[in-house]
Structures are given as structure tokens and as C-alpha cells.
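All protein chains of the complex are present and in place, except for one that has been dropped.
Which chain is which? They are A and B, in the order written, and residues in each are numbered from 1.
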């Protein structure tokens, strides 16, 4: 997280894909200036536990009305995953105006996002899944995209080798790229 | 609308994408021989207001059970958007046998429609989204397609230039094309 911060990216999503998620969130929440969220949240209890540990936002892969409903009623910021008009309308019904578009590239990429976003003038999107330096700016140039999620600056081998300098370099390049592309 | 009518297409969908939708529906409903519907309907109140204004059918981009349930219980013809088997089954549960297939081209086109339509022998489809002269007849040739929606005869620049003659010409060509393709 300090390598990300040094690279100019003070935000991260920690997914509930390992038993270490909650502990990681708790540790990151102590770092001044970092915004940490919890991802791959599949149950209301996980969302609550993540928020208690210091997560400031919740992300889910698909739209689960129980998870979303619980977060909304507890005032926990929630960005559920959607990939079709029906799930976008579920988000609208819950009063949301920002959703995650997942899996972005695998389900049709930017042309598909533009097609499903068309009828929903009030909805904004955060594409994740397959985002990389080569397509980041294309997504960000679409006015309904408010952010993108990606992992290319913290790949497993970099973490394994504890190559913090490389992570900071890749992060800085990502931030520069994102800033250049958002016209 | 008169240009459409002159071209042989006495049917139109007015979408709730501008504040003028309701007024437009009300005006069109006064034109003898025109069938007017409301599209991009996202709330039950919009469906009711559209019906009160003279809309004879309701179209939605995705499947919203509240909107569909309200229309069904009030006897308002409703064609909700679907794009996968799960949303088709939601339509079946509400007693519907015609749905919109949206976004037709962006979510896989005719091959994808044939794949998801396979298990649902009783369901008929109205593809919209990416329909144009080049693929209209392919869609119409699929027996489970009862109609297609498209906008190529009323593009923004034609409306802006008030080029009613051109709209009528394009409409007549579209009608001729559709009739030729529906074997």
C-alpha cells in the first residue's frame, strides 16, 4: 500500500478471496491518506465486517439485493457489479447511481458498455476485469465512466519478490496514463 | 410522425430520455392511424403517465419486476427488455410471451438470440439496438422474431434539418425491405 501511495494512487480494493482480507483491510485503514475498500463481497455479514475493519466502500462482482440492501440501509457505500440492463435497473431500484461494470472486457468491452448505458442517463460506471494500459484511456474517455479498476501494477510476482520500487514505478505510470487519457 | 405515416410505418416508440417525452406521446396519440408507445420506461409511475397520455404500449431496456408487474396488473401492454435466459424466465413468470431483445447486436446478435431463445418455445422477441438495413432481414427471418426496432430513418440530422421528405423515403425503403425479408 505504501508503494501504491508513493506512486500517487491512494486507493485500493482488498478482495475477500483469501482469509487474510479482513486483517489486510484493518492494517491498510491505519495508513494515513489511503482509501481502502472491500471487494468480492458476497454476503451482508462480510460487508458489515469489512466496514467495521475500516473499509470505506464495498464492491461486489454481481448484483445481490441482500448485500446491496444491507449496505444501503447501513449507509455503507456500495458499488455492485452489473453486466446487463436488468442488473442496472436493480441498482436504480436501490437508489444507486454508480455501479461496477464487470467483467468489462470479457462481456463485450466498451462497445457493449456504451450500448447498455444508453438508456440510463443517470448511471455512472466503474469498469473492472481486463482493464490494462492498452484500453484504460478508451474507457476513461467515455463520460459515463468515473473510474477503472485494474491490477497490472501489483501483479503476483512483484508482490512475491517484494519489489516495491517496481510497484511504485508501474503505479506512477498508470496514474500518468489515466490523467493523460481523461480529456 | 406524419413523415413516418406517409412512408407506411404507422408505429413509433417515444423514449423517456428527454423531458418532452410525455408531451410528444400526447401529441402523437392524436394522429389518426398512429400506434404510439413509450420507451426507456424505468418506473411504474412513468408507465402510468405514458398510458394516461395515450401510449398504447410500454417498452423498457431491462427487466424491472415492479414496472412489469404494475403494467400487467393495470392491463397496459408491456414489452420489457431481456438479454439472457434468467430475464426471459422473469418474463415468463409474469405471464408475458413477447419481450424486447436488447441490446441486440452488442450482446451477441442473431446467433446469441437463437441460443437463448432455444429453450423457450413460447417466447417471441423484438430485437432493438444495432438493427439497420444490413441485418434487418436476417432478424426478421428468424421465426421467433415478431418485429424489430430501429432508428435509421429518423436520424438526428434529418430531424434537425426538418427533412420530412427524406424521412418518408427512408421509411418507405425500410418497410419495403422488411416486407421483402419476411419470407
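FYI, contacts are C-beta pairs under 8 Å (C-beta built on N, C-alpha and C of every residue); 3 or more make two chains touch, one makes a residue touch a chain.
From a predicted model like this one, the values you see are computed outputs, not experimental measurements.
Chemist: Among A:61, A:127 or A:149, which residue is in touch with the absent chain?
Modeler: Touches the omitted chain: A:61.
Chemist: Identify the residue among A:24, A:42, A:72 or A:98 that touches the chain left out of the display.
Modeler: From the options A:24, A:42, A:72 or A:98, the contact with the absent chain belongs to A:42.
Chemist: From the list B:30, B:86, B:151 or B:179, pick the residue that touches the absent chain.
Modeler: With B:30, B:86, B:151 or B:179 as choices, the missing chain is touched by B:86.
Chemist: On chain B, where is the contact patch with the chain that was removed from view?
Modeler: Contact residues on chain B toward the absent chain are 84-90, 92-93, 108, 111-112, 114-116, 118-121.
Chemist: Residues of chain A in contact with the chain that isn't shown?
Modeler: For chain A, the residues touching the absent chain are 15, 17, 40, 42, 60-64, 66, 81-84, 86-87, 90, 102-103, 105-107, 129-130.
In this text, only the chains that are shown with their structure count from here on.
Chemist: I'd like to verify one number: the distance from the centre of chain A to the centre of chain B, where each centre is the average of its C-alpha atoms, in whole angstrom.
Modeler: Taking the average C-alpha coordinate of chain A and of chain B, the gap between them is 34 Å.
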